[in-house]
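Take a look at the structure set out below.
Note that one protein chain is taken out, while the other chains of the complex remain in position.
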Amino acid sequence: MPTEIVVPVSPPSEAVVGKTGLWRVFRPVIHKDKCVKCWTCALYCMEDVIDEGPDGYPTIDYEFCKGCGICANECPTKAIEMVPEVRE
Amino acid sequence: MIQREEARGKWDIITGNHAVAHAARLARVKVVPAYPITPQTTIVEYIADFIARGEMDAEYIRVESEHSAMASAIGAAAVGARTFTATASQGLLLMHEVLHWAVGARLPIGMAVVNRAVGPPWSIHVDHQDAISQRDTGWMIMFVSSNQEALDSVLMMYKVAEDDRVLLPFMVCLDGFVLSHTYQPVHIPDQGDVDAFLPEYKPKHWIMDPEDPITYGNLVMPDQDYMEMRWSIHESMIEAKSVIKEVSAEFRDRFGRFHGDLVWKYRADDADVVIVTTGTLASEAEEAVDVLREKGENVGLLKIRSYRPFPTEDVVGVADGRKLLVVIDRSISFGQGGPLATDIRSALFTYGVDTPVVGFVTGLGGRDITYEDIAKMVAIAREKASARELRPVEWYKLKKG
Partner (left out) sequence: MAKTVMDLAKGPKYVLPGTAACPGCGAQIALKWVLKALEGRTIFVIPACCTSVIQGPYPKSAFKFPVFNMAFAAAAATASGIARGLKTQGKTGVTVVAWAGDGGTYDIGIQALSGAAERNEDILYICYDNEAYMNTGIQRSGATPPGAWTKTTPRGKAEMKKNMALIVASHGVPYVATASIGYPADFLKKLEKALNMRGFRYIQVFAPCPTGWNFPVDKTIEVAKLGVETYVWPLFEVERGRLRITMRPKRKPLKEYTKLQKRFRHLTDEQIEELEKAFLARWEALEKLEAQGTIFV
């Protein structure tokens, strides 16, 4: 009978440690009136969760955003505000 | 060895190292990480020569250590190249960590190990401690007794290792200086015949490829498949026993040479006393058997070719009904005894075979053991057995005690 070869091989996947958005204590909120679409936030985002939204502005995937605040710290027009994360 | 007329290929009088280098060339290995260590060095030198003369088409990586030799072999095999390296003693020990990696990655890497005692103190002469120390890694470990067997075994073991049922790396062990540097007549098979026997390596189970990105080897938690992966390795080792038998039979049919498969039996079928040993001690033992038979003693030899996977069934089958097994180890598991003797006693007990076993440890650091010594060991063993003095270890030719 052929042996089953079990190998430690993993295909790529999102959410490998779950929905990391649950880690957040603060969440970034983009104020579009101040945003100049320079994409600095998307450049520096460590989790690559900032993409172009349908309205052409950066949009954050809150399922995975870890709330580090780098985007807010680096935004040249201070268009991103870190607000306390509130959960039920 | 059984042999018939070979139609093709050529005869030459060469050392064991040269024979192994020929095998790597004939197997069309594609990547050879090379690092020197006595008594293996001429293997990689011969290979460098083959490549320089255009007789072998392979990438030669002049690595900076044996740990890197095995690591680069793993890298090459992970992208689908048939890979070969060689080492001995300290080099094999240095590789130990990555030997485990080759197995866990299920990569059929080939390696020649020229058995040499381990330091300290320095010794360049033969014993089997280096290979035996890799017992639990999951590498297939084969011991040979002649230069021809060394060449043939490298070819056979690539076929075994790359089989879908196995996918494990292998080492072919040959005694340092006794085989590596000793000239013997060797038949070097024809390349076309080897190509027909050993097709190109085409891995199917996994491979590094940007077109189909996967991650190999990331963390496995206890409730996930770590234990199943280990089980799979063990199962493949067990399965390898039948594959080794199949391939040895195929080799015999194609090349006309048979060195045994997991074991080699010499005048054992009607023997009362069976000597069990490995490496060149086995060829010495054949002489001892003949000498003792001349004297009217019913002695035979069971040579262990495959140390891992251990030939439990063959050993038990031969041992059953005998008066005595005389096991000769050229290495030791300190605090327990000879590794072969330990495995044999375990096998016999598991299958309810109560043939007495006298286990000798001898020949360490290259201490010369001839057929006369083996005949003496048989005599000593008979005494011990009849006096019911069966101990874990009998030291032979020790200068103390």
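The chains carry the letters A and B, assigned in the order they are written, with residues numbered from 1 in each.
Here, a residue touches a chain if its C-beta (ideal position, glycine included) is under 8 Å from a C-beta of that chain, and two chains touch if they have at least 3 such contacts.
Note that the structure is predicted; figures quoted are calculated from it, not measured.
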Q: Sort through B:D49, B:D209 or B:D320 and give me the one touching the missing partner chain.
A: B:D209
Q | Touch criterion as defined above, residue of B:E64, B:D269 or B:E294 at the omitted chain | A | B:E64
Q: Tell me where the left-out chain touches chain B, residue by residue.
A: 30-31, 33, 57-59, 61-65, 67-69, 71-81, 83, 97-98, 101, 208-210, 213-221, 224-225
Q.
Considering the whole complex, not just the chains shown, which residues of chain A touch the missing one?
A. 8, 10-20, 23, 39-40, 42-44, 46-49, 51-52, 61, 63-64, 66-70, 72-74, 82
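Everything that follows uses one rule, which is that only the chains that are shown with their structure count from here on.
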Q | Distance between chain centroids, defined by C-alpha means - chain A, chain B (Å) | A | 54
Q.
Using the touch definition from the top, list the residues of chain A that touch chain B in their complex.
A. 2-12
Q) Where on chain B does chain A make contact in their complex? A) 104-106, 164-167, 205-206, 213-218, 220, 225-226, 228-229, 231-232, 235-236, 239
